[in-house]
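As you look at this complex, bear in mind that one protein chain is not there, while each of the others sits in place.
Per-chain numbering from 1; labels A and B assigned in written order.
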Amino acid sequence: MSCRQISPLARIGADVRIGEHTTIHDDVVIGDGATIGDCCVIGSARTREGEPRILEIGPGSTIRSHTAVYGGSRFGPGLQTGHHVLIRENTRAGTGLRVGSYTDIEGDCALGDYVSCHSYVHIGKGSRIGDFVWLYSQVTLTNDPLPPSFVERPAVLEDGVVVCVGAIVMPGTHMNAGSYATAGTLVQGEIPEGAVVAGRDSTVVGHVSRLFDLQTMTRHPWMRHYAERYPAEARERIRLLGERIQASRAAFTKD
Amino acid sequence: MSCRQISPLARIGADVRIGEHTTIHDDVVIGDGATIGDCCVIGSARTREGEPRILEIGPGSTIRSHTAVYGGSRFGPGLQTGHHVLIRENTRAGTGLRVGSYTDIEGDCALGDYVSCHSYVHIGKGSRIGDFVWLYSQVTLTNDPLPPSFVERPAVLEDGVVVCVGAIVMPGTHMNAGSYATAGTLVQGEIPEGAVVAGRDSTVVGHVSRLFDLQTMTRHPWMRHYAERYPAEARERIRLLGERIQASRAAFTKD
Partner (left out) sequence: MSCRQISPLARIGADVRIGEHTTIHDDVVIGDGATIGDCCVIGSARTREGEPRILEIGPGSTIRSHTAVYGGSRFGPGLQTGHHVLIRENTRAGTGLRVGSYTDIEGDCALGDYVSCHSYVHIGKGSRIGDFVWLYSQVTLTNDPLPPSFVERPAVLEDGVVVCVGAIVMPGTHMNAGSYATAGTLVQGEIPEGAVVAGRDSTVVGHVSRLFDLQTMTRHPWMRHYAERYPAEARERIRLLGERIQASRAAFTKD
């Protein structure tokens, strides 16, 4: 016996598969060919007083089991979520957003195209994230500089930024294009384009082009060795971004 | 078609809303006006031999989707959980507990009034937490000083304590009232009232009254700028706590 709650007011595209024990609320729009897993909650219940909060999920998206996505957000084509994901209201994301398992996007966030988050990533309210950004497991983007307080100073991460596992991005941080935080860094302040930061005091330790793997001769910026991972349509943008990051090397005296 | 399992032995108050795909076990008592989200598991199945383990959830509580709360716990009015929360047995909490998404309260814990946990907080078994305590994302309270072992030495956090994002509270730590651990700190030992600790060696770096935000002229202790966030009934207690923490400044020679 099948068991799902799909609102008759939801607009479900062609060839959409919806799992068991999943609820689809009113005012949800799901594009063609999308797949929704088991035990998901998609959209928000209408409140008596409130306006409908439309949730748009682009075509070809995959939302895995135990995921909750609030109403009031819009995702471009090819959204992919892991399991146990939470995405709150007023999120705007471009094409190809990938959200790892247990990741929490806290609302009022803007994300560009092809952003990739691994698991347990916590994106604080109001964060602004560019295109082709990588957030690894357990990365946290905070927004209150003096917790607890009413001050909100979310982080800004420009195109091509990489934040490695366990790093904490402090309130008001601005990571310029292609900058890179190593594992466990407390990232703070203005991070120059293409800079690598490390440690509890967010020290700039060099330019990303100095990061390489001797065994495989792989070298950053990552746009040079990892563009194939993206669909063909994105690769020219990645190439141009990589050239720009590479050019920022000139500002690093020792390189 | 609606689909929930609500035990006829559960005592559900007036005007309680219960989501889809949710199970309410025997021996659960839910106060008036509470809301339980989708895909929740509330209470524990009765075991053949065991005593019933009553779970009391106060009036006006909100439990969000994918949350599991074991039997044998008691929560005051206005409990709020995020999504994907886990609360195990023998937890006692006062009024207004807020538990962020993916937070895990491991059992045998005592929490005072108006405790706030953000997401991915892990509160080890047997922890004791006072009133008006703040635990930010990914904070962990451990209890085994020599893992793995049979030794259990849970942490104690007194009233008004703040533990910032990613800090680890080591076994046997005692944080006195209003003390404050900065992001990523390994907190250990006895932390004096109103002290700020930082770093891997849990160094006292000053008194909380030295924490301020120049742009907004906000200054700690937080009871001075953040009491409005709480219901009116709690504010006098917060004011008195703030005065006490402010007075502890005298013990910090350089302040």
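The working rule: contacts are C-beta pairs under 8 Å (C-beta built on N, C-alpha and C of every residue); 3 or more make two chains touch, one makes a residue touch a chain.
It should be emphasised that the depicted structure is a prediction, and the values quoted were computed from it without experimental measurement.
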Touch with the omitted chain, as defined above, among A:S44, A:S61 or A:S116: A:S116
On chain A, residues whose C-beta touches the chain left out of the figure: 1-3, 19-21, 37-39, 64-66, 82-84, 101-102, 116, 119-120, 134, 136-138, 162, 164-166, 183-184, 199, 211-213, 215-216, 218, 220, 222, 225-226, 229
Residues belonging to chain B that touch the chain removed from view: 3, 5, 21, 23, 39, 41, 66, 68, 84, 86, 102, 104, 120, 122, 138, 140, 142, 145-151, 166, 168, 170, 186, 200
